[in-house]
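Submitted below is the structure of interest, expressed as structure tokens.
Only one protein chain is missing; all other protein chains are in place.
Residue numbering begins at 1 within each chain, and the chains themselves are lettered A, B and C in the order written.
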Amino acid sequence: MTLKVGVIGTGMIGQEHIRRLTQVLSAAEVVAVSDIDGARAAAVGPEGAKVFATAGDLIRSNTVEAVVICSWGPAHEEQLLDCIAAGKPVFCEKPLVTTAAAALRVMEAEVAFGRRLVQVGFMRRFDADYRRLKATLDAAVLGAPLMFHSTHRNAAVPEELFYTSDMPLNDTLVHDADISRWLLNDEVTGVEVRVPRRSRRGNDLRDPVMVLLHMGSGALVDVEISVNIAYGYDIRGEVSCEEGTASLPLRPATLIRDIHGVRQLVPADWRERFIEAYDQEFREWIAAAGQGTATGPSTWDGYAATLVADAALRAVESGALEPVRMCQRPSLYGTTLEAAR
Amino acid sequence: MTLKVGVIGTGMIGQEHIRRLTQVLSAAEVVAVSDIDGARAAAVGPEGAKVFATAGDLIRSNTVEAVVICSWGPAHEEQLLDCIAAGKPVFCEKPLVTTAAAALRVMEAEVAFGRRLVQVGFMRRFDADYRRLKATLDAAVLGAPLMFHSTHRNAAVPEELFYTSDMPLNDTLVHDADISRWLLNDEVTGVEVRVPRRSRRGNDLRDPVMVLLHMGSGALVDVEISVNIAYGYDIRGEVSCEEGTASLPLRPATLIRDIHGVRQLVPADWRERFIEAYDQEFREWIAAAGQGTATGPSTWDGYAATLVADAALRAVESGALEPVRMCQRPSLYGTTLEAAR
Amino acid sequence: MTLKVGVIGTGMIGQEHIRRLTQVLSAAEVVAVSDIDGARAAAVGPEGAKVFATAGDLIRSNTVEAVVICSWGPAHEEQLLDCIAAGKPVFCEKPLVTTAAAALRVMEAEVAFGRRLVQVGFMRRFDADYRRLKATLDAAVLGAPLMFHSTHRNAAVPEELFYTSDMPLNDTLVHDADISRWLLNDEVTGVEVRVPRRSRRGNDLRDPVMVLLHMGSGALVDVEISVNIAYGYDIRGEVSCEEGTASLPLRPATLIRDIHGVRQLVPADWRERFIEAYDQEFREWIAAAGQGTATGPSTWDGYAATLVADAALRAVESGALEPVRMCQRPSLYGTTLEAAR
Partner (left out) sequence: MTLKVGVIGTGMIGQEHIRRLTQVLSAAEVVAVSDIDGARAAAVGPEGAKVFATAGDLIRSNTVEAVVICSWGPAHEEQLLDCIAAGKPVFCEKPLVTTAAAALRVMEAEVAFGRRLVQVGFMRRFDADYRRLKATLDAAVLGAPLMFHSTHRNAAVPEELFYTSDMPLNDTLVHDADISRWLLNDEVTGVEVRVPRRSRRGNDLRDPVMVLLHMGSGALVDVEISVNIAYGYDIRGEVSCEEGTASLPLRPATLIRDIHGVRQLVPADWRERFIEAYDQEFREWIAAAGQGTATGPSTWDGYAATLVADAALRAVESGALEPVRMCQRPSLYGTTLEAAR
């Protein structure tokens, strides 16, 4: 009953997921790995895992039942299409793909296949705090959601990432956009970007930025993205409704009273903050993949994120409200619940 | 040594200040009152206070050493000019005046007089929480302030106010604008307004609104104004700096553990929230007025607030960034400390 | 209408109250001072205040309408009796007196006089947090109070106080005992003391101690007294009732997010913690003294505190439950509300 998984891409995040599948979650095993750097794949793959020369070979191998894609974004489209062609469930780290056209092609293939196979790595949807927040909103005792304030702060930009000024908008923002759509059962229809005074900690980086997401219902989302704020990795969110608000709580951390005051430490980075969410994400992926399908964030959601990132990049240049125009939603991806609220 | 005060305007807020000057603060006494409704003035004035037929008569009376203006906004300009002409310190409830031109005329008169006489009723500057927040920012250990998130929520719009959709922008916003200028030692240079989905609690009211204040330093302020949010009067603020943030704390309130959870009640209205700030505001006004001058929010600050309100009203119509163009700052009003940071 | 006050004892706390009466509260003025160190009295008394050679002379002077006693404890009995003989309202810093017999003599004199004249300096009863806590309990929505956990922590013992191991029990504990009686509308009937492992910060000091106060209703109070805990002055309290609990909140302090976590500073000492309570205490004392009487903590309350301190000192020696046996409560001091709950 153990799911036989092949992992494509064995860099930092690939290694993290191999560790997770091998040591934390026992319902799956990693039977195959592949990387453009074959030596790295061989080095980090678990004992007994076969090393494939190409992603395509791994995907088509009979020993692989389901695929985890951790390669770089531009390679995703071909790998996803191969998975769909092979009828194999696939977990794809964000970004789904790097262009809206590519997203449409993947969506077309999956719709033609007739069953969901693709799950995108928006791990926040599996975080217990976000889930409780959504449950509170869906219970609707606070009235309709009108505004959502999302705060997305990194202590520092990883040096190895060659982080550019576009990345807060096309790499970081996608998490806030996806979680906004999910929390509010809504779609983004337009994006604005405002650039405050820059932090001197980031050399010439455009940091922080404020993004406004206009939602289909009229709800307004404002996102603070600060990627160099020194003190920790701090993800917060408050949804203002008609009769009250609901927020993410402080993370559980020992409450210390000492010379620095009454205090609780903040997570150092995304790994610490979302480690249980990643575990849960894969737990649910394994369960769905074992049934030959996928759950959670879909190709549709990855497509939406791509459109929002594109609009954000246009908006930071134009200074204007840039529209997000999605195609008709295929029935394979259900319907938003927005009308039901 | 008791300051002899004349109060102009004896409506709700006037009566509140008469109570304060009479019962709470003992360094002043109310010796004169005036109102367009003379009967009301006579009814609510303290025993022994003289009732004047006109504001001008009260201001010029020899028994009045200092003046408190609580009349409606359109009457302020003439009353302020009369006070300056008489050389008498004056506390003027917001708005200072209702047009930028009027503000300039008052400023010109005060500058010609050569000494500050006017204090405007921005009570937040006297609130202990805001003062501690400013002290934290001014200590500059967190680096430069880059963003300020200000939340301004009323439980309900007072029915007696004939509250219109313009009032969040020309009546409520002025507090957030003034406190932003003060906290950040900065000026507002432009205003944008975004209008989310409306709350069904407010009939046709444009509520909530989000306002973006662009500051001279490049710092960006976003303000949520919700005037009908049912659960309480909730004023919050977080300043995001280069290396950390500083926020207003929860208000002190008994921490209850009961069937509703672990909870603290929220203030019901501005009176409950800012009662100590009002007391402190008048304590400092009395001390300054006793020296023949004024302290705290000045004519310059009232002028700035008027310009921001004007820009906000234009911005909600235009959808664009509306500039705020202030005149040269007279030396009477000091300098911003922004350069010093 | 300004209350003419004479201050006896011009040490640290005396000077603090002179500052308060002179600079903060304007309904009173200090017209006389006295100290066993006459030169000090002359030096710190406000301009125009008469320096008396003895406390008795000050008390009997026609220019003094009300008295503040800040001398050392053993002198209080005679000074209080003199005030009562002169029919003058008196604020007496704790301890009221140093023996139960002395307390009874003062009480007898006041009862014979027929009107309350004495207010004891238990400032916590005037603290807004404690008042809200009491209001919550008195509303009785949580059911009857069963336990009260009181935490009393000092950052460090003032070197100038020659602090001994008895002082947590006869000097510090009285505040917790008084506030327990007041919050619970109850009397202490017995005291136990337990001595944990000692802090190495206090040399040979018996610190911390845990005190159990058995109340007349059966409610149980446990008090942690730590007088050398380094991190700050931290006063906390939670009352466990039948259907929930009510606690003092965190003190308002800027919420900082920085490298030390999400944090709020703790007050450094009692002055910072209770400064508003002291102001309010004197505000209410002045109002009552102006009417020729006293309010708040009474001779009866001072007597109770003396008995509890005596019992605590016995209990730390005996290790046993030491009873507190109060005399019949004179009607001058009202009745406990305990029966009404």
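Everything below uses one rule, namely that a contact is a pair of C-beta atoms (placed from the backbone, for glycine too) under 8 Å apart; a residue touches a chain by one contact, two chains touch by 3 or more.
Keep in mind the model is a prediction, meaning the values are calculated, not measured.
J.: So one chain is hidden, and I want to know which residue out of C:Lys4, C:Arg105, C:Arg131 or C:His149 touches that hidden chain in the complete assembly.
T.: Answering carefully, the residue with contact to the hidden chain is C:His149.
J.: Which candidate, C:Pro74, C:Gly87, C:Pro196 or C:Gly334, sits in contact with the chain we can't see?
T.: Considering all chains, including the one not shown, the answer is C:Pro196.
J.: Hey, which of A:Ala155, A:Val193, A:Ala246 or A:Val266 is the one touching the hidden chain?
T.: Reading the full complex, the residue touching the unseen chain is A:Ala246.
J.: Which positions on chain A touch the chain that was left off?
T.: Against the left-out chain, chain A lists 25-27, 128-129, 132-133, 135-136, 141-142, 243-259, 264.
J.: When the complex is taken as a whole, what residues of chain C touch the one chain not shown?
T.: Residues touching the hidden chain, for chain C, are 143-144, 146-147, 149, 194, 196-201, 208, 210, 212, 217-220, 222, 224, 226, 228-231, 240, 242-245.
J.: Spell out the interface residues on chain B facing the chain that's missing from view.
T.: Listed in rising order, the touching residues are 230-232, 234, 250, 253, 256-266.
Keep this in mind: only the chains that are shown with their structure count from here on.
J.: Roughly how far is chain A from chain C, going centre to centre by Cα mean, in whole Å?
T.: About 58 Å, centre to centre.
J.: With chain centres defined as C-alpha means, what is the inter-centre distance between chain B and chain C in Å?
T.: 39
J.: Counting only residues that touch at least two other chains, what does the list for chain B look like?
T.: 243-245
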